[in-house]
Every structure is written in C-alpha cells, then in structure tokens.
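A single protein chain has been omitted; all remaining protein chains appear in their positions.
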C-alpha cells in the first residue's frame, strides 16, 4: 500500500510543467484564438519530442509505455497551462487503437507518438467530437454502437460553439457504407465503455490543474491588490472563499489518482466506472467552484477580456460539460450505490475481494 | 394595492409580543419541560383574555373575528417567544369547526375562544397529531379520508418523541364505529386540504418569529463576546453568516404574508396551495439556517443545555418537519409549476384573471 | 393589506401593454455594446420617449408621465413581458436621473433630464479608478477650480457604456489636500471635450461594455458640478443607493428570466431529473419572493417610508438569484447535447457572462454583506 506518485512520474510531470510554462504562455493561446496560429504545429511536435503525445503508446510503437496513473499527472499540467493541443484525444485514442490492433494500430500509433497525426474519438452518448478539426483519423460510433474508423477527409464536420474557444468541438457525420465497422455488438460496446472512462478521466485530471491555477492566480492577486489600505486577501471573506477552493481541490485530487489507478488495472477493479465518475464529478466541480470564486476575488479586472483569468474559467466550464455532465456522472454513482451493487463501509475502500 | 399590515393588526401583534416577553420567559418553558407546569393553564387563560385563542372565531362565538393575515402576525410572536401553548391548534381547528357548523361549532368555538378547551386536529397525510395531550376534542381522519370528531377520553394516544420537547406529538387511534364521520368523500377531502394549508401556514408564520429571535440572540452574543481583543461579531466570517440569515428571513417574510392573504381569500386565489407551500418551505428553511448559524456564532456556550439558544433551535427543526417536510412542499410547487398549471412571468404575481 | 390592483392601475397596465405590443421591435436588437446596437437602441429609446414611456415615474416636464412607483412596477412588468430591448441609458435614467432630481438645480434639471429621458444624451458612469474599486473613497482624479471651470486630471476605469456614451458622471477630488470622503465633488463631464481619451475595455463576451477614461487638463464648466463643492461623497452615496435600489432592479427582469428558465426546464423535463427541477422551482420562488418584497417596499415608500441600507439586501438577493438561474439554464442545456442544437443556448451563455458581473459591480456582495451586518443588524465594525 503506497498512495504516492512514482518518483519518475513526478519528474516527468515537472518537466512538462516547466516546458509549458516556458513555451505556452497565454499570449500563444490568444494567438490561437485569433486564428494567428494553428494547433498541431511546432508545439505539438515539441511535445512529441518530450514523449508526451505517445505516453500511453508501447515502446515498440515509439511511445513511452506509461500507464494512466502517469497520464493523469501529465494531464494535470495540460490543465494548469490551459494547453490547447489535442493531448486528451491522444490519451483517449491510443489504448483504443492498441485494443483494435492490426494494421490500423501499426499505422497510427507510431504517428501519434511522433506527433505527426491526431486521432479524434467520438462516443455514441455524446454528439460532440473534440479535435476533429486537426485530426487525420476519426474513430466514430455508427448505428447500433458499431465502431468505425473514418479518415478526416471522408467525414463532414460541423463546428459547434464552445464556451471555451480553446476546445474545438464538432458534430461529425460520415457514410457508414463506405467505412464498414471495425467492431460491433458486445465488443464495440465494451470499447465505447472504456473510451468513456478514459475521456472522463482526462477531464478530471485536467480539472485538477485548472483548479490549482485558478487558486494560485487568486491568491497572488488578492495578496497584491490593495483596498482600504490593505491587501484584499487579508479580508476574511476572501480568505474563506479560497480556503473552500483548497478544500475542494485537496479532496478531489486523491479521487482522481485512485480513478486513474483503477482504470489502469481494470481487471482488479469492478468499481472502476464508479471511481471514474466520482473523480470526474468532484474534480470538475472543484474547478467550476474555483472559477466562480476566482472571478469574485478579482473583481472587475477578472471580468475583462484582457486579463487571463477567463482562459481558465472557460476551461473549467468546458471540462465540466465534456464526457458527461455532473448529473450524468452523479447518476452513475448513485444508481449502483443505492442499488447495492458493491460493498461499502469501513474496510471496503481498497478491498477487491482479498479480505472477504 | 397595499402590502402593509393593517395598523390594528400591528398593534395587536405588539401587545402579544409585550405580553409574552413579560409572562413567558424561558424559565417558564423549562418548568414545562421539567413537568413542573402544564400547558393550557393560567397562561392559556390569559391569552384567551387577550383574544388570542379566538382570533379566527366569529364575534358571535366570543372571538375577535380576524382573518389569517392577522393570525400570521400573531403566530410570528408565538415563534419569537417559543410559546408552548396550543395556539397553532386553535388556528387550525377554528375554521374547520366553523365550516362543519351545527351543534359541534356552537359547542366548541366559544370554549376555544374562552380558553376553556383545546381542539386538536390530525390529518390523513401525517401520523402525528399535535396537542392531543391537552385537547378535549380531536378532529381526526378515518378510513377513506372521512372526518371524525372524537372526545379525547375516547381516543388512545401514544406519545411520539419530538426534537422539540415543547411540542407534544402523538399517534392517535379511536373506534370509528363509535364515532361516525362528520364528513366524507369530496367534502371531507376539501376540508382536509384546507386543514393542511392552515397547518402549514401556522408553521411558516412561527418560523419567521423563530428566525428573528435566533438572529437577534446571535447579534447580541457576537457583539458582546470578545476574543482576540475584540467582539467576535467584528469578524467578517460571522458578519456574513448573519447577513445571510437576514437575507433568508427578509425574503421569506413577504411569502408568508402573501400566503396568509391568499388563504384568507381563497376564492380569488387558485394558486393558494402553491403560495402556502412556497411560504412554508422558505420560512422553515430560514429558521433552520438561522439555527445552524446561531449555534456556530455562539460556539460551545450554545451547545449547553443551560443556554437558551437550543429552545429556538429545536423549534426550528420541529416546525420544519411539521405539516409537511421541505421535500413535500417543494414538490407541491414544482409539479404544478413545471406542469404549466398556472401562468408565470412578469405581470402574473397578483394577477387573478383581471388583466388577461 | 390589499393585494389587488386598483381600476386605475389596471387601466395603466392595459395602456402600456397595448403600446408596447404595437411598438416593440420584433426580434432582439444587437448588443448596445456594439456601434450598430448602440444606434438601434438609441432609436428605440427615441420611440419610447415619443410615446411618453421613456421614464414613466418622472414628471411630465422632464419627459415622464408622473406615474407612481406601483405604476412603475407595472410598466416594468409589461416592458419585460413584451420582450422590449435593454435600456442603453440605464446609467442616466436609473442612477444619475434620480440624483439630479434630488441634488440638481432647476437649470440642471431642465438641461439634463429631458435629453436623458430621450437618450439623446447617453451616460457612462465613472465610479471606479484603478485604486478605488470597493474602496470608493480612495479617489485620486482631481478637478481643481479655475475661475468658472474645473481642470480635470486623472483616470476613471470600468466606466460602463463608456465606449458609446456622450457624457460621464463621477467624483473628483476638488480639494487637493483632502483625504478619503472629504474634498470630493460630483461632476458631469461631456466626453467630447479636448483632453479626454476613451479606451474601450472588452468584457468577457468580447464586447466593450466598459472603458477606461483618461483626463488630461480637461476644462469642465463649473455649472456641471452636482451639489456643493466638496460634498460629492454625499451625492455619490445617493447615486449608489439608486444603483442598488428599486428603479434599476425592479423584479420584472428576474421574473422574466425565471419564466424562461421554467420553460426551458419544461421542454427538457425528462432529461433533467428531479434534483435540477427542484432547483428551477426554487429559482422561480426566489423571483416571486423578490417581487413580493418589492411590492412591500413600494407600499411603505408610498406611505411615506424611506429605504436606506435595505437596498443592500436587494442587491445581494437579485445578483445571486440571477447568477443561479443562468447556471441552471446552462446545466439543463448541457443535458440536451451540444449548444448549437438549441437556439436559446447562446443567449443563456451571454446572460451568464453578464450575470457573473452582478455580485461584483454596484459594490461587491462582500461589501453589501458588511453593510447588512453593520448597518441593518448593528454588528460591531
């Protein structure tokens, strides 16, 4: 029993953090918003260089061969930096391609790892597909939950508005006769289930980073901004608001780490789906709460387009609605919990059969 | 259009307030808890003297002939003083007896007005009957919503525990063959509907008084109690807690007044039931919230049996559960609201047909 | 207590309803924080004024129709019911207008109020400076007397409507040796004077809803001072009271939002679940409570009462209710799939961004809660 992140994962995380702090300042994001830059360019190539794009991909395909526990650490940094590159899609796509195997995996996994291709993944429960704009391949649901691989050029993408201009959402259609399914029936459903869990985890992990960033910006601003002759951060009302953010953050974090761990070792964890939903719910709520409090702590300045705060506020809103809303994930906890689907109470947290 | 309480009602309210402040200090309530005094005694007689027991009863039967708008003002004072006398039962019973009419009304209304009798009223939706312990007559539901009048001596009362030792709740059974129904079918249902609305209104109006009292005690204590060299009430965290109590109180109050007005003029107000449920919900929640904040503002001293604070905390908890829980009343708003049962939006608040 | 309208009040409502139904533009106007939107909103205000509906509670001589506060509430209900445009000149008609009624000279009333009612002159407010936000007394901009003029220097910020307005009102330090609340004067400044630079500030929605305004030796005629020299704080406190007060935040806006929220929830009831439905019902109750409390307040005012610090209760209540309603709407829409599939989504998102400013402007809700605790409840400072 050891609930600490592995030393080497923390080092990787720190190096990504340093890299993004240097290479992805808010000015670059704003250039992207303004259409003056594109995703999947130099920054994406540099991330591939660091191994980030292929972190879940086996070494034989040019990846780092890490697991989702490590990926969660890395995604935290994507959230902290408000990264707009298609990293979450790489995390969602890679294990799906590996599971599908064959020529498709042989062709695309090395390209993802090398930062030369983006593979976007849809889901039968949700109409929006993220990153379809810059993808070369789309893995999409068809009729009866069938799974299709469709080259981007063969799909019609209708861009959808997003509360976060850094996240590109589209409604995608394609001709299913021209692209027969790669998986159908029970197998396809199992694949989609796994996609949902990974998608939700990417949101949860990013939300932790977003929440930390919002908190840090708010502490810094309220420590510096003076009114009535003292820093506004010395007023108890603002202290308690940010203390509450810290509380939500610190109790969401272990849920996310545990969810990543359970999903990485799914065979041992029948409650993996519940773990993911708990993590998604609380991490995204922590980030949304942080956004609300951060704006109130900043006052009017936070309400301007020029201040960077709203970059993370928008990310928080957008992550909360992606890969299942709060209501969706809460119901995925509530129903099995109240249905008695698994044992609860003291001594059950890590129990997977061995003590009963 | 005039949303002010009538001058003469405010005078009556003030005189009741002064009377209770003088005659019903917490020591008297504690004597009652300790079994050293009984309800329905000298205090009840003195209240009858003031006209309070018979305020809804017609003058021909010895009452004041007031309406529920005035009664709501008076019940606020019952809450403020944590009165333990069966005043709410008198408010619930009197219009029911008047509606039933005949010999029953002729016999009991004058006795209620004179403070010589207590009539307790049950309800088919709730198992507990309040004030059965000191009543002489019980108006009770039987099979199929039938309404029975049962002398106290002919009923079996099993006392129920209450979070508030000042409120006496019992489960009551009786022999329905020996006491044939006074009303049945649609008429009985209509009577029970009206009883429910009056019962809920008595709780809402009392809750306003309870909330005010808790707020006032908290302001007084935090202004006096010093820590760190200053009154604890000068700390923003406690200021904001009590400001929030004030907010809930001030926006619950007009709901209660409007509910009383609608019920008093039921013929004009098809949404009377919705008005009552809104008022019950928000007034009782304001009082419960006040109880929670008051305890936190008092700290350990409020946690003792000897301090009087818990007298009102218990009343707040108990009123919230009487005549329908929060969930019960919220659903009675939600269902017609979302079902489109009445017009909403600007210009509809007081509209009862005349502007459409 | 009499909760029925009089015959006169019902007649007034009918008249307003008929005029609005005949005149309100079909479909929404572009935001008044765009050049085109500002033009169209000014056109609408001119029409409203021509009909005599621009500012119904004002005296007829100033462009009103001498209505009382109940009629004002009724008018607002009808205005929102008709889906009429937002009021581009709200800084003028709701904040400065009542202040001029209270503190202005006869000449000032005649000069400013009619053109305010007609929105021929649109007003920006100049409350804040970079170091005077919640701490309004920390004003640094100066207006130093020079014969018949004030020489104005300094900077105002978060001047709402600053980008497209004609005039600005604000407090300036007229006694350079003064501190805090003393030595301030309340001055009305035409924004076309030499030495003024307006830098629009884009808001969260990307539109320039407010501006920074820089003053560099700007000469303003002394007759543009409202109230006594050095007594600006008292004037501004009255204006701030109006900002939190009844006229600007009549209940109809929130009842209208609550109605839209209920409709949205009804339309997606099966997707939404009981917990969200409960929250929607609570919002509608909140909007009703706000309306009832306002009618109660107006009843007291018409009987000769005053409102003071109670306006802080209003401000906290409506701003948090408004935010909650928009949050819920976005949650409901989130259950319905991607935003583009619902035409209402963009409107609710815009509304949410606007609602987020509610707990900040007109004195943050933290400041308002201090006021509630100290001035209404009497807790120690």
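In order of appearance the chains are A, B and C, and numbering begins at 1 in each one.
Methods note: a contact is a pair of C-beta atoms (placed from the backbone, for glycine too) under 8 Å apart; a residue touches a chain by one contact, two chains touch by 3 or more.
Just so we're clear, the structure is a prediction, and the values are computed from it rather than from any experiment.
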*In the intact complex, which of the depicted chains does the undisplayed chain touch?*
A, B, C
*Absent-chain contact - pick from A:194, A:255 or A:301*: A:255
*Selected from A:89, A:111, A:166 or A:222 as touching the chain missing from the view*: A:222
*What residue numbers in chain C mark contact with the hidden partner chain?*
273-275, 278
*asked:* Under the stated touch rule, tell me which residues of chain B contact the chain that is not displayed.
replied: 126-128, 158, 160-163, 169, 171, 226-229, 232, 235, 237-238, 295-296, 299-300, 303-306, 310, 317, 320-321, 325-328, 331
*For chain A, the residues touching the chain missing from this view*: 1-6, 69, 215, 219, 222-223, 230-231, 233-234, 236, 238-240, 242-244, 246-247, 250-255, 257-258, 261, 278, 281-282, 330, 333-334, 337-338, 340, 344-350, 352, 354-355
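Criterion: only the chains that are shown with their structure count from here on.
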*asked:* I'd like the Å distance between the centres of chain B and chain C, where a centre is the mean of that chain's Cα atoms.
replied: 39
*Residue numbers in chain B touching 2 or more other chains?*
236, 240
_Where in chain C do residues touch at least two different other chains?_
366, 369
